[in-house]
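Only a single protein chain was left out; the remaining protein chains are all shown in position.
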Amino acid sequence: MDWTSILHFFRGPFFTFSLLFFAAGMTYRLIRVLLLGWSRDKVPSRGSKAVGVAKSYLKGVIILPFIPWVKRTFRGNAMTYIGGGLFHLALLAVVVFSTPHMMVWKSLLGFGWPTLPFPVTDWLAAVGIVALVILLINRMTHPVLKLITKAPIWINWVIVFLPFVTGYAMTHHLGLRYESLYSLHMMAVDVLLIWIPLGRISHFLFYFFSRTIHGAQAGKRAVNP
Amino acid sequence: MNKQSAMNAYIKEIGGWVAGQLEACTRCGLCASACHFYQVTDDPEYAPVWKVSLLGQAYQQRFTFLGRLRQALGLGRPITDEALEKWSKLVFEGCTVCNKCAMVCPMGIQLGPLIHDVRAGLTAAGLVPADLHAATVKQDAIGSPLGVTDDAWQERIDWIAEEWEVDIPKDKKGVDTLVVFSSIEIMKFPENLVAVAKIMAKASESWTVSSKGREVVNFAFFEGDRELTKKFLNRVFGAARELGVKRIMISECGHAYDAFRWTAGNIMEVPKGIEVTHVVRVVYDFWKAGRIRLKKGAYDDGTITFHDSCKIQRRGGHIKEPRELLAWLAPRAFKEMSPAREQSLCCGGGGGVISIKEADALRLAVFGMKVEQMNKIGAQAVCMVCSNCRLQFTEGVAHYKSGIQVRGLTDMVFKAME
Amino acid sequence: MSPRIVIDPITRIEGHLRIEAGLDASNTITAAYSSGTMVRGIETILQGRDPREAWAFAQRACGVCTTVHSFASIRAVEDALGIKIPKAANLIRNMMLAQQYVHDHVMHFYILHALDFVDVVSALQADPKKTSDIQQSISAWPNSSPSYFADVRKKVQTIVDSGQLSLFSHGYWGHPAYKLPPEINLLAVAHYLECIDWQSQVTKIHTIFGGKNPHPNFVVGGVPLPIDMDGDQSLNAEKLSVIADSIKKLNDFVDMVYIPDLLAVAPYYLDYAALGEGLGSFLTWGEFPEGDIADTSKYVVPRAVILNRDLKNLIIPDPRDFDKMKEYVARSWYAYKGGDGVGLYPGKGETVFNYTGPKPPYKHLAVEGKYSWLKAPRWNETPMEVGPLARVLVLYASGNQATVGLVNAVLETLKAPASALFSTLGRTAARGIETKVIGDLLPRFYGQLVAEIKAGNTATFESSRWEPHTWPSRAEGFGFAEAPRGALGHWIEIKGGKIANYQLVVPTTWNASPRDHKDQPGAYEAALVGTKLAVPDQPLEILRTIHSFDPCMACAIHMFDADGRPVAEAGTGFNVVVEP
Partner (left out) sequence: MSEKTVYESLRESGLSRRDFMKFCGLLSGWMGLEFLPGVKALAATPEQVAEALMAKPRVPLIWLELQDCAGCTEAISRSQSPSLVNLVLNSISVDYQETLMAAAGFQAEASMRATMEKFKGRYVLVVEGSLSTAADGVYCAIAGRSGPDILREAAASAAAVIATGNCAAFGGLPKAAPNPTGALGVGDFIKDKPIVNIPGCPAIPEVTTGTIAHFLVMGTLPKTDRLKRPLTFYGHTIHDHCLRRPFYDAGKFAESFGGHGAREGECLYKLGCKGPTTYNACSSLKWEKGLSFPVQSGHPCLGCSEPNFWDGGGFYQAQSAPIDRPTAAAFGLAAGVGAALGAAMAGANGLAKRKAGKTEPAEPKKAAE
């Protein structure tokens, strides 16, 4: 086996398999949760649930890291906030707004969008890697995180870290030859796609559940989520 | 059979609402820093995520394919009796179900209600702390967790009416409002009754208390015992139906307001057309409508602050009413603690914790944070709209030998009436 | 049964071809059969692919024609998707194709065809001085000194003496059918060697616009290289001057070497002016659109059919005519659902394998039945010859001034009647005439391109239909190219953004076609009949006629059905005289 064939495998059939596994797995989890049963909320609201939900997302995405009353929480969890925030920013920039990844989306969706200049995504990718390392150190040292982190969460970290670091190495031709690094990157991505429905990275989907519930609960009581 | 009962309760409890949120957790651990129990103890086991993990474990093992597979292969981590006992201490003594954690959770998971579900399973397994359960049993048998019998109650009401020269109508049919007090108020804060009676009188509101639905608190609700919760709620709803009132006014009690206003409708049939409201809202409405007039700046000396009760403010929604009242009553003296409003810090006595003797040390330790908060703004007085908080504050202030005065807002309103 | 000879491989062609010919007692060919022996299945490979990429696959049908399948392919896709390419792009394409003609024809003449007429060994007897005189009398080509020819002779001598004859090893040297005097042989050998060098330096138009040659790159919707006179990577003044130089170098060789040589050699082989006519019916799809490609009246080479030498009545064929454009498999190793009697329109072609030949090892093919992998394309039930002769005849018949002048001049020089055109020699002469006519188009296209650039029309790519989501869910297209070897057509069907069906009918499929349901022979088969072989096991005469068609077998045999499993064809039957 040469690297070119390995690359073909991980960009080709195995990627397809991973993607389909991902689609099937996520649908499975979604349907399983949806069909667990939802009782209608019969309690009359004081405020608007819709407004609450909207505020919930706004806060979840934009305001959370900057509001003053989080200071206390922030002070005790600076690494989580900074690491987590930067990681997700990097993730968005790299996965959605870097040229190579946009071309992946384009090939899958049939349309593309403007991307960020390479130096920007490149630096953000580095930031993402650093953020992940910060998060790892945090997870290894913070008493609460030590307590609640079981094997699958450590695996999560590795599986998320690998595409980042292989992608970065590949872009900069670090160490191995390009197609070797590209193969490793695709291998890591494929594994990630398969792992997502099995682990907690799927929170990107259930985020919409909990965030909506949170907003609706606050909204119906007419308080800020 | 503890395990089985707990597991059955969890299996019954877990629906999409629970599962969707359990699935969303990323194990970031931020909820820990929101929890006052974790903050004072630095014990990671008080992290809300850890408290909920019992439910999560049940979910993983029974509702997911891999979990079931692991169970079938005998690889799953079983939930042991020891674990249940440990969790009983964690979620009954080390959690006030204040839901502050949900406010910092990046995913917005409603950890409070989920811990409530954890409690339900432990209750089904018979693992409720003895003090708490004793109160529940008392409420079931006698009608009051404090053991106030019907006769005692009648006597006490009559005594208050006589002593403070107020009219407290009992079981009066055809009135608009049924007011329900808690035993704590009746036995420890009678001025609350007096204040309500005076305000009602001033506002010319027709009202009554009921001997059948005389207790607003609901210890079964603390336990998460759904059937018993309904039974207790039904006593009041039954009375309201019988008396033909238009609304039920919950007095200064937090969890009761949560149970009546936000929970009852979803777990049982509630009488239609009867509004459930809280005394702070009623008083506020009277004031706004001009049915009572308050002396502006009545408390405008020193520094007075307001404690947001988790069940009435964060989980109840009555955030602006007390503030507007205070802005009138103490325009200069009123000062906010930080954090406040939806983000406020729990007093540490809610969720039934205050009734558990073994939790006293922890509960008072937690209150230290509240003292610190108040000291920071130099508060000389603090008011609130929850008797449970008030009891905790009273004990806590005494414990910390702080001179801060603890007051009920209704009482303050009454005293500022012109 | 008469003896039959087999030649396999036919060399100096593109691909693998086998010829069987039945001889009479005087060693004259009575019937001939051609068979191709290599398939790759390009049409099968193209199924389900992105139509924008089809050109690259189709292009590899042939490395000698190299561009023509790309042309047909991109035109088919553009036709299907309704893409109109910018004017400048069309001119650039025309220049690329015209360069291909000149390059390919000259190379064919010297590298692939000349050794049929030129005896390399005989050149050793030549007097360099005489050769020099001949050279100086026929053109102003600078390599003409006696010492130059002496050098060439020495080189050949060295090769021969070394015992390692290299490419000339085992040629039919000394064959009685070689008729050139040694001096002209030497002249031709010198030009043979010069041609190899020349052809390596005159594909610059391809290299500039397509990045390389063979197999330059194309793009559906235009050409890849943008025009920007201020750009450093685009088509700019520097690149234009390289192109201008290259055009001159191309045409100088044609004017000063190829055409004079052709006229110098032809008089010795006038017997071939009456041999190898073949069918007498010709087809061209037309080429070099100077306006909208849909407007066939603006083609330099018209789209036409000539029936039975009738130059007076040119018929304009419609490649989309279901009833007229058909392929038959009565004598080919395929089966149609409707049986052997029917013909199918290529756009709806079927390729179901049906090998019925003898089991190997065999000495000859069962020519009474099916005997070829090639289908038999027919226009209105008639077999057609395609290629330079077809084009020159169509140009001549349609009154193309340059062509008329050149044809008449050549006929006059050779003192041959007009009917001499319908022959092996006519075919070879037509190739030369066409090279001159099309070579002269290059400066014209170049001038037009410069004019367009001056006018500010520098667009080279039509992007509106590039993205697959802009395409209709289903589309059909026809693309053509007049390959140097003849009329080439691609038929494509696009469904859901992918190729649903792709069919090629290539020049050699027409010319090397087997017999059809009416037992009409193909062009090769018809052309060989009546040829007398001087030495039956050195069938030089067959090579001459076959090479005059410039076969391109890899293009011709592209069809393949993955389901079929042929019986092995093996054996030792090359060049063996078979007893009845």
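Note that the chains are named A, B and C in the order they appear, and that numbering of residues resets to 1 at the start of each chain.
Keep this in mind: contacts are C-beta pairs under 8 Å (C-beta built on N, C-alpha and C of every residue); 3 or more make two chains touch, one makes a residue touch a chain.
Just so you know, these numbers come straight off a predicted model, no measurement behind them.
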Taking the complete complex into account, which shown chains does the hidden chain touch? A, B, C
Only one of C:50, C:133 or C:476 touches the unshown chain, namely C:50
Which listed residue, C:10, C:257 or C:430, touches the chain dropped from view? C:10
Quick one: which of C:23, C:123, C:180 or C:208 touches the chain that's been left out? C:208
Of C:62, C:76 or C:494, which residue touches the hidden chain? C:62
Residues in chain C touching the chain absent from view: 6-16, 18, 37-42, 44-45, 50, 52-53, 56-57, 60-64, 66, 107, 111-112, 115, 120, 151, 154-155, 157-172, 193, 196-197, 199-201, 203-204, 207-219, 221-226, 228, 231-234, 242, 360-361, 459-461, 463, 466, 537-539, 543, 554, 560, 562, 565-576
Interface with the undisplayed chain - residues on chain A: 2-5, 7-8, 11-13, 15-16, 19-21, 23-32, 34-37, 99-101, 103-104, 106-108, 117-119, 121-122, 178-179, 182
For the chain that got dropped from the picture, name the residues of chain B it touches. 1-2, 4-5, 7-9, 11-12, 14, 62-65, 68, 124-128, 130, 133, 137
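The working rule: only the chains that are shown with their structure count from here on.
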Topology of the chain contact graph, where touching chains are joined (line, ring, star, complete, other): line
Chain closest to the middle [Cα centroid of all protein chains]: A
Comparing A-B with A-C, the busier interface by C-beta pairs is A-B
Quick check: how many Å separate the C-alpha centres of chain B and chain C? 94
Chain A to chain C, mean C-alpha position gap in Å, rounds to 59
For chain B, residue numbers touching 2 or more other chains are none
If you look at chain C, which of its residues touch at least two other chains? none
Touching chain C in the complex: which residues of chain A? 110-111
Tell me, which parts of chain C touch chain A in their complex? 467-469
So in the complex, which bits of chain B are touching chain A? 14-21, 23-30, 32-34, 38-39, 42, 44-45, 47, 49-50, 53, 63-64, 66, 102-110, 261-266, 313-317, 319, 338-339, 341-343
